[in-house]
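Note that this is a trimmed complex: some chains were dropped, and none of the rest were shifted.
Naming follows writing order (A and B), and every chain is counted from residue 1.
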Amino acid sequence: MQEQRELQSRLEKKQMKDFMGVYSRLVQRCFDDCVNDFTSKSLLPKEEGCIMRCVDKYFKGTERLQTRFQELNAQMVQQGNALPGR
Amino acid sequence: MSFLFGQRPQPSSAEKIAAAEAEVEMVSDMFNRLSDSCHRKCVPADYREGELNKGESVCLDRCASKFFDVNIKVSEKMQSQAAAGGGAGGMGAMGGI
């Protein structure tokens, strides 16, 4: 009971941390791919456009991969083939 | 990734939590790696549009599937090596503590 609450609370922290991780990796990835001109100190319009499309694409990609990942995980647990379940 | 944690008996409740946490962390680390690799392999870095196009979507699906297969292959290989006795390292005591 208390064990479950403890686990729950840690999982929430983990999820928060995961989200932060996705967020900051996304910022870095889009920055790296879209920003390569350092003759100005503000984002150029074409860089800003690139960033926006990059974010959109990255999130859609991440959602898609999450769905696949969960399906594959569920499938694997169900089959349990050669792989001892818990 | 539960197959990696299936062999050992897990007695105390603090240990159960630790094992569950380790598993969650492993799963999410694995997902992050899958995501990094598959984005890199399937989504070109020019971002002409914000949508995933058909080719990218299919590529991501197959990439996830193949990454999973690799994960399973590697895990099987390590289990059979471990069963065959030793091998494959284990990160023993490193450093000077």
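Just so we're on the same page, a residue touches a chain if its C-beta (ideal position, glycine included) is under 8 Å from a C-beta of that chain, and two chains touch if they have at least 3 such contacts.
These figures come from a predicted structure and were not determined experimentally.
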- prompt: Only one copy of each distinct protein chain appears here; what is the full stoichiometry of the complex in this structure file, written with the labels shown?
  reply: A x3, B x3
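As a working rule, only the chains that are shown with their structure count from here on.
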Message: Roughly how far is chain A from chain B, centre to centre by C-alpha average, rounded to an integer in Å?
response: 15
Message: For the complex, give me every residue of chain A touching chain B.
response: 3, 6-7, 10-11, 14, 18, 21-22, 25, 29, 33-34, 50, 52-58, 60-62, 64-66, 68-69, 72-73, 76-77, 82-86
- line: Per the touch rule, the chain B residues reaching chain A in their complex are 2-3, 5-7, 13, 16-17, 20-21, 24-25, 27-28, 31-32, 34-36, 38-39, 42-43, 45-52, 56-57, 60-61, 64-65, 68, 72, 75-76
